[in-house]
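Of the protein chains in this complex, all but one are displayed in their positions.
As written, the chains take the letters A, B and C, and residue 1 is the first residue of each chain.
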Amino acid sequence: MNEKVFRDPVHNYIHVSSQLIYDLINTKEFQRLRRIKQVPTTAFTFHGAEHSRFSHCLGVYEIARRVTEIFEQKYAGIWNADESLLTMAAALLHDIGHGAYSHTFERLFATDHEAFSREIITSPETEIYNVLSQFSPDFPEKVASVINHTYPNQQVVQLISSQVDCDRMDYLLRDSYYSAANYGQFDLMRILRVIRPTAEGIAFERNGMHAVEDYIVSRFQMYMQVYFHPASRSVEVLLEKLLKRAKWLFKQDRYFFEKTAPNLLPFLQENFTLDDYLALDDGVMNAYFQSWMTAEDKILADLSSRFINRKLFKSVTFDGESQSQLYRLTDLVQSVGFDPEYYTGIQASFDLPYDIYRPEKENPRTQIEIIQKDQKLAELSTLSPIVKTLTGTSYGDQRFYFPKEMLHLNDLFAANKEIFISYTANDHFTPPVN
Amino acid sequence: MNEKVFRDPVHNYIHVSSQLIYDLINTKEFQRLRRIKQVPTTAFTFHGAEHSRFSHCLGVYEIARRVTEIFEQKYAGIWNADESLLTMAAALLHDIGHGAYSHTFERLFATDHEAFSREIITSPETEIYNVLSQFSPDFPEKVASVINHTYPNQQVVQLISSQVDCDRMDYLLRDSYYSAANYGQFDLMRILRVIRPTAEGIAFERNGMHAVEDYIVSRFQMYMQVYFHPASRSVEVLLEKLLKRAKWLFKQDRYFFEKTAPNLLPFLQENFTLDDYLALDDGVMNAYFQSWMTAEDKILADLSSRFINRKLFKSVTFDGESQSQLYRLTDLVQSVGFDPEYYTGIQASFDLPYDIYRPEKENPRTQIEIIQKDQKLAELSTLSPIVKTLTGTSYGDQRFYFPKEMLHLNDLFAANKEIFISYTANDHFTPPVN
Amino acid sequence: MNEKVFRDPVHNYIHVSSQLIYDLINTKEFQRLRRIKQVPTTAFTFHGAEHSRFSHCLGVYEIARRVTEIFEQKYAGIWNADESLLTMAAALLHDIGHGAYSHTFERLFATDHEAFSREIITSPETEIYNVLSQFSPDFPEKVASVINHTYPNQQVVQLISSQVDCDRMDYLLRDSYYSAANYGQFDLMRILRVIRPTAEGIAFERNGMHAVEDYIVSRFQMYMQVYFHPASRSVEVLLEKLLKRAKWLFKQDRYFFEKTAPNLLPFLQENFTLDDYLALDDGVMNAYFQSWMTAEDKILADLSSRFINRKLFKSVTFDGESQSQLYRLTDLVQSVGFDPEYYTGIQASFDLPYDIYRPEKENPRTQIEIIQKDQKLAELSTLSPIVKTLTGTSYGDQRFYFPKEMLHLNDLFAANKEIFISYTANDHFTPPVN
Partner (left out) sequence: MNEKVFRDPVHNYIHVSSQLIYDLINTKEFQRLRRIKQVPTTAFTFHGAEHSRFSHCLGVYEIARRVTEIFEQKYAGIWNADESLLTMAAALLHDIGHGAYSHTFERLFATDHEAFSREIITSPETEIYNVLSQFSPDFPEKVASVINHTYPNQQVVQLISSQVDCDRMDYLLRDSYYSAANYGQFDLMRILRVIRPTAEGIAFERNGMHAVEDYIVSRFQMYMQVYFHPASRSVEVLLEKLLKRAKWLFKQDRYFFEKTAPNLLPFLQENFTLDDYLALDDGVMNAYFQSWMTAEDKILADLSSRFINRKLFKSVTFDGESQSQLYRLTDLVQSVGFDPEYYTGIQASFDLPYDIYRPEKENPRTQIEIIQKDQKLAELSTLSPIVKTLTGTSYGDQRFYFPKEMLHLNDLFAANKEIFISYTANDHFTPPVN
């Protein structure tokens, strides 16, 4: 087919010259990603970050396309050209199972976006399955196994999932571009010139090590400054409380949800199909939240309204040693009239910027290998002082969330609120000494 | 209040140090703009352009803030500092009445976003009115009159609406940034340094004329290459046909819409309030379209599905002299089994890149004035050869839209389709000679 | 050889994987380009534009490398892969004969940078000749013939010299990047995807026409706003007067130049070799001008000092009809004590932004051809309204230069200067009516 191009702000152009890839993009399952934001809660803090998973998935594909094109040209003996299309398809589809507000939704309704990804790819009812299986009958399974990390060729698996994979490279650049938090920028062009397939997987040439270092530092800074932003986490807390209330209320008033949230019913009654899942997206969910704003249940109505109109909870950090004292804050929130089950919450966010391979860990990381001049591999942190300083340590904080009304003293609860304020000076929880 | 900053990819930061502005941003009417895309049909072609009217309105405000700050500092005698806050509020709120898919929606349901803007600003029921009227009782009316062009001070009016206003300057930069079509970039910083209030309105210093020229050329290129893109216009045609079918069907089956599209009812029955209008947004509309995909009415179901899954109509350009022959194409579309009322359409897009003030015209333009070294004003096209070449001429084209199935020859209608194809070679309608 | 990369701000990286190209870069004749500014007089106005011809030549090479790589991959039947290295070498070396302040120097000393380019490439004494001839004995002549436009394959010739060639594309992007005048930016990546070899030369696919349009407009804007800047042209006038005085003085005092400007002697005595030419560069010339600042000849000393310390002439535009009246200004300059032969000058700058092929013209242009959907060629201005408006018309102005002392009224010549000022209001020469 004639090459198609999609104008893209991150990669300038997305190039598609494979009919398979073009057909995958045009499936309804893939087009659905236009209606699911990449970082929906971040967009409440960084208003520019309104981009969808559709854009991100195209970007991951484009990086995979560039990498495999280079691999075919430069490393014909090590890289099997037959793997290129598989890599590109897996890159394009790696997030296909994501739904609206995935992370929170999964916790509340016990869904699993990875399982859905697998089902979308391998279920004969989907358009994606049909496109893939026309290419070859075992292609759906192969694509699913790459996303699943069970595909035998580690080169392919690591391009899709490792510490420097196509997914992470795109989302850092893209979230950075849209959020305007420039920390996420790194030198993709340089990385593309030094990435290499090896017998065991993927490695990077020594003369491009600085670009890899910079990528690690950029990722670290994006986590600290964008993904872990207290206000975005507040949106997550609010959403969790809101859905929790809906679940509780569903047991009392099923009819209300039949009327106001038909597509959510299968999840509330814990009996859903793939089609049920695909029928949900950000717009559908937000439409339901909007209709709940006038619910008779005051808590559901209030939380929905706070979410839709962005009246976020406030927060303070707290240390491990004072965690047992948090009941003091909870009690005060309750004393003012808020049900603490729905109006307070704890949110912890920690990131491990880099780690070496530690087989004893539950999810051991694939460490980053650098190819030295004599062609021997060396693990990144042995060569890079700055990565060494970041290796093996987690960074982040844990926060206690509460209604911002706790800080407004203009009502009859002012006395209690003053105590609350005295415990939360400087945005940090400091319980009284005894 | 302490200055608040919003990270913004176009202006780097949006600065808010006025409590009024901050409170306006936090109203539910303004937060609603997060759920309305700035260029919803363009996003189907330029996938990066997923930004909302919320971002754009913040951007227009920020440009107004910078301009009025400079006016206060440099032109204290000509610019009345009391107008600054009014200008900023009007800039922030100029699009507050926009709804989901505004342009198409207005045509179908006879709504008027400018009238809604006025109502949102001046109706005592809105949060926006309450914020504005707390500042001063006549402030809502003043803001509305600026947006309405009836405010006496032309300096303020022209900053909000003229050939080089804060609105256009933001949307060119922003749509360009998000769509990745760089043509829209121009030198805002330079324009901010040469823009000046005059006795009659707004003018630009001679030594910054090139930046204004470049802005005119950029705007022209954005219209030609982004806003008038045939695929985006195809989305508009599809949406129009879809809503037209819904209106027709509503007369046959009111219950269907009560069940599937409750918030649209007031518009279908042509009896709506401001609250009805504010309850609609992109997500709500898309949720309805998704539920219509399984409607019994085949045309509604099919058009909804084409819209949601992006199966767009194709198009050809046509000249004025062959317009009377378009029935040939329509007939062929019908012969293949498509109802031409819903499956064909005409869409014309023309832009006048620049014009001088022509009082005889219906909507005469406010021409761009350049302040020469001797302080006399000169109209831009008298000084700029490139603007002169663009003045007074409209550019664009008109297109005939049809289902892309007309180009697929693998069915029993192949003979008719071949005739269709022969009339539409090179994407241009060329009727047979006799 | 292993690919070498050069970090480049315009193209991100310059990639060299041909030993021939790498060896050419390392010749002393090519390294000499580091010491010659690309736009030496522009740098006096746009201080950032301090880049050398070395950077530019690498950039032209890189564009040629990308184009020919694409041609080899996509147009194997039309493009002969054997021409790729020739194209890249010609691109790299197209400016090799440029010297210090080339344009002015050539006028004064009757040198010809194109003839020098040819000689550097084909003279057995140069390192460049030796690198080229090791590749094949006729390679120097071939490269020279491409630069000379006499090579039979018009594809190669047009890549190096035509209205959209590698040279112009690099210098627009580069001069724009360094000068910070962003007008010169255009979408190189898009042009690279739509440029195609044809039987007759080079053409562009229809779907990339907007990028070519934008390139034409960008080039036009760069000429108007950067290359023709009055202050930069003032530097040229000053340099010309300075060298003219040196030539005159050389006839009176040969010894002075033997002592202060040894490498300039061959040119002053109009008897120079290639080695003489290569021994001159910006630094050498500036060193001579600095030593002339203390010359006994007051005019040479003063002009040198004005040049080195950037005390530029001022200027006014004038029309054709008032040109015959310019003697009035010249007389006034003389009346104040300046020798008008060295202290006044006329400088005309005009650019033809685009033209079709006009065989009757002296240097007919190779017009830009667009490949339509049916593969027929169409000349650009027949398809593009904006290019049509610019076709065949020259834009620019002519200016009269004079010492800025003419505008300072604090001396006994004030009366004459007042008359001068009255003739030059608004930076335009307006002679008295009679």
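Going forward, a contact is a pair of C-beta atoms (placed from the backbone, for glycine too) under 8 Å apart; a residue touches a chain by one contact, two chains touch by 3 or more.
Quick caveat: nothing in here was measured; it's all calculated off a predicted structure.
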I'm checking contacts with the chain that's been left out. Which of C:34, C:149, C:358 or C:373 qualifies? C:34
The one of A:70, A:108 or A:224 in touch with the missing chain is A:224
Out of A:6, A:30 or A:183, point to the residue that touches the absent chain in the complete complex. A:183
What is the set of chain C residues that contact the non-displayed chain in the whole complex? 6-10, 12, 26, 28, 31, 34-35, 43, 46-48, 50-52, 54-55, 58, 177-181, 262, 279, 281-287, 290-291, 308-310
Provide the residue numbers of chain B that touch the chain removed from this figure. 5, 12-13, 189-190, 193
State which residues belonging to chain A touch the missing partner chain. 182-183, 185, 187, 210, 213-214, 217, 220-221, 224-225, 372-374, 385-386, 389-390, 393, 395, 425-427
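Basically, only the chains that are shown with their structure count from here on.
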Relative to chain C, largest Cα-centroid distance belongs to chain A
CA centroid of chain A to CA centroid of chain C, Å: 51
In chain B, the residues touching two or more other chains are none
